[in-house]
Structures are given as structure tokens and as C-alpha cells.
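So that we are looking at the same thing, I have put the structure below in C-alpha cells.
Omission of a single protein chain aside, the complex is shown with its protein chains in their original locations.
Let's look at chain A:
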Amino acid sequence: MSAGGIKPARPFQQAARVTLANPQMRRNLRHATTTIREKRLRAVAELPDWEALRDEGAALKDHVMAHLADALLDLEAAVQARGGRVHWARDAAEARGIVADIAAAHGAREVIKVKSISTDEIELNAALAERGIHAIETDLAELIVQLAEDRPSHILVPAIHRNRAEIRDLFRRKLGAELLTDEPKQLAEAARLYLREKFLTTRVAVSGANFAVAESGTVCVVESEGNGRMCVTMPGVLVSVMGIEKVLPTWQDMAVFLRLLPRSSTAERMNPYTSFWSGVTPGDGPQEFHLVLLDNGRTDVLADEVGRQTLRCIRCSACLNVCPVYERVGGHAYGSVYPGPIGAILTPQLLHLEDRNANTLPWASSLCGACYDACPVKINIPEVLLYLRGKITEEKPLSAEAIAFKTAAWVMSEPHRFEGAIKLARSGQGPLVKNGAIHALPGMLGGWTEARDLPAFPPQTFREWWRGRPAPQPRETDGQAQTSEGELLAPQRGDRGPA
């Protein structure tokens, strides 16, 4: 069963080593992220107004966040008016209880699931199992992860870390498809045969939600395979679990996100299946509909002025695909169902910055900024990373590292101290220097010299050079002309203004 949850079992640094030491997984990740990165750039380049669309998406989300309570109450009223039931879940335990009670009340032994990140967040599958109910993932990649008793490693492509040969072996073992080859068509057919039977026989379905429209009480799931469509139409009972930030006030707002999401996530102009449902319709589709509105830390994120932008996220996964750190370590290193750059800011915030392991995530970034450029709703992920680093560091007791940084700041705040420190380092570096470079550093700096040399301090600093330098003469250099003010005319002048 696919494990879930958002509490990392280990600090990022430790968890990252597992994938870093697995060359096959690294090759799989690199191949997949490189491919989708290039596809996304092409898909985005097709739209001349992409930047304006990003701005619009960000502004709409910010507007919803500023009026979230109203939007949710409108949604509740509209869902109820159409014969659905709305449940408010403060935390994961409440949400798990609500869904499990509904399934149990219908005597379900199995439930089918789709779009299950929010249900993974609350670790629903394990809670259902405790009540004797088996959850079946119907998204192909989720199914692979579930059959492998693995964890999802990507928001959109949960089995991104697996290649076709690995999946073939898994299906041979778990689905009894012994003659299977690793051809995608055959793999899909094996999964289809297994899932179709489940769609036809299972009475309760659980879904997540990409969006919900408050004005009509409509819930939306966007997907590629059609399995989600089967889940939300075939069974008699449908329970949808959605984070409270997924609500949109109007259908007009939806138009913006249905353009932003597919290009950012799968690099498609439009996704193959977009399913909408509003309450219940007698004689058509599920006859009982429950909407679980999940908070689980979100209102605290909302209350934070800088962190709030995290809730704009539409789970497209563009930031994962462009992140050089994610590409090397994969999703498991983040220890949460929300991996990659967005996970590095979302996970610790959902846990109120109280989880020690989750609090290592804001440092899981070189701050290269690629995630911010790719984000369709302009979440300034580097900014939030830095903000969280500050908050987490403030709370920590004084460590050796903190003392080192505080000392450095004291030294740096005064040029004479700074200069004195350089002289001291220069005279003390002798034993470490070999052929002009340092090949091994002691203590917490040792990580650097595992794979890199460090140049030695040169004999003279810049400021020493500057002090010793003769006052500059007005010079006629290289035979180039000067203006009457003495300003040298450059050999060639290009366009003024930023490049």
C-alpha cells in the first residue's frame, strides 16, 4: 500500500543520500525531468500572453486567499443545495475519520481512489486498512507505487523514479501477467484489465480535487487517463477530499487555471479528461456525494503574510521538473507527499515549523531560482525558503554553527576586524595548503573538500593592493579617443538600456 503523510522520517540530508547512491534511479529521474522540462518550455512558448496569464493566476489566487472564508461558505451552501454533504476537517485525523465512517456505513470492503495527494497527506489508506477497507489506487502511476509498496516521488508522475522494465517485473509479480513485455501499450493493457473489474464492482469512490467552483458547488478533477472519470461516475457513493485553498469563486476564474495547469504540468495544451460534478443528479452518477474540506495547517499558512503565497499552488509540479536538487535526489528525499521546491516550503509550514525533519527542507535548495521562473502562479519559492530558514533558525538553541555565523557577522561588520581575520587565516592556513590549494578542511566545512579543492588565501588582499597603488593618472590608453571631459570613448557603443 502506498504510504503517505507529510512527516519526514529523516532529515533531508540523510534521505537524499539514498537516491544519490542509486545510479539507476538518478538516470530515471534525469531522463524524465529533462524530457518534461523541454516539453514545458515549448508548450509555454506557444502562448504569447503566458506572463500575463501567470500574473492573472497569481492575482486570482491571492484574491481567493483574502476572502477564503466567504468562498468556502458559498461553496458549502451550493453543494448542499445540489444534494451533496459538506464536512469540515480541522486536521488529518478528523478527515480520515470522516471518510472511513462514510465507507464503513456503506459496508465497503474496497474503495477506488483517484487524484489522491490530499488523501495521501492525511494517510487515508492506512486508516481505511485499520477498518478492514482496502483502498485501490486507479491512477496508473499511483497503482504502480501502491503495488510496489513504494511511496510516490512526484506530484504528477508518482512513479517517475521507476522505468518500464521495473514496472513490467512488478506487474508480472502482482497482477499475474506473466508474459508481459515492457512495451507501454502492453503495460497499460494489464493495468486496464485489473482496474476495469474494480470500476464495475466497487460501490464507494474517494477522490481529491483540483478545483471547486463556489458559485455552483462544482468539484473538478483534471487527469490524463480517464480512470478518474470512471471513479467519479461509476460508484454509488463519492467522497471528495480537498484542501480548502482549492476553491475558486466563479467559473470565470476556472478558465485561467485550465490554461495554466496542463501546460505547466504535462506540457499539454489541454489535458485529456476534465471532470466536473455538482452534488447529485437522480439516476445519473453517484447518488451520494460528500465533500471534505481539509484544513490541516492551511489556515496557519494563510495567516502568515510571506508564507501565504504557498497556498496559490495548483500542484502542477513544474517546480519539481526544473529543480536541480529534485533531479538528483528524487521525491523520496523530501519525506512528504509534497516533494520538490513546493514541498520544501509547504511541508514544514503545514507542520507549523514544529517538525525537526521537515524543518531541514528549506535548506534543500541551492536557491537557483528556476522554480520561481517556472511557477504558473508565481510563488516566489526562493523568498519563502529564506523566510522559513530565518524563522526556523531563530527558534533553535545556540549551536556551534550559530556561534560561527554570529562571530563572522561581528567580524564583518567592521573593516578592521575583517582585515585582521583575513591576516589571521592567511598565516594559519599553512598546514592545509598544498600546491596553492586546500584539499581537506576540518570540521563542518569538510563536506566542501570531499569533492572540491579550495584556493588558498592569496598573499595580498584587494584592499592591501588598493592602498599600495599609486594615485591613478589620467591616461591615454590604447590610442583610444577621449571626450573633452576626459571620458574615454568606448570602441563601440551598443544599445542603451538593459540587455
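Keep this in mind: a residue touches a chain if its C-beta (ideal position, glycine included) is under 8 Å from a C-beta of that chain, and two chains touch if they have at least 3 such contacts; residues count from 1.
Here is the rule we use: contacts and distances are computed from a predicted model.
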>> Can you work out the missing subunit's protein name as recorded in UniProt? Choose among "Fe-S oxidoreductase", "Carbohydrate ABC transporter permease", "Cytochrome B" or "Lactate utilization protein C".
In response: "Fe-S oxidoreductase"
> Which residue, A:A126, A:L258, A:L386 or A:L432, contacts the hidden chain when the whole complex is considered?
Replying inline: A:L386
> Given the contact definition stated above, which residue among A:H63, A:R192 or A:R328 touches the chain not shown here?
Replying inline: A:R328
> For the full complex, which residue in A:Q13, A:T35, A:T181 or A:T281 touches the chain that was left out?
Replying inline: A:Q13
>> For chain A, which positions touch the chain that isn't shown here?
In response: 12-13, 16-17, 20, 26, 306, 324-325, 328-329, 362-370, 372-373, 383, 386-387, 389-390, 392-394, 402, 405-406, 408-409, 412-415, 418, 422, 425, 437, 439, 444-445, 447-448, 450-455, 457-458, 460-467, 472, 475, 477-478, 480, 482-483, 486-499
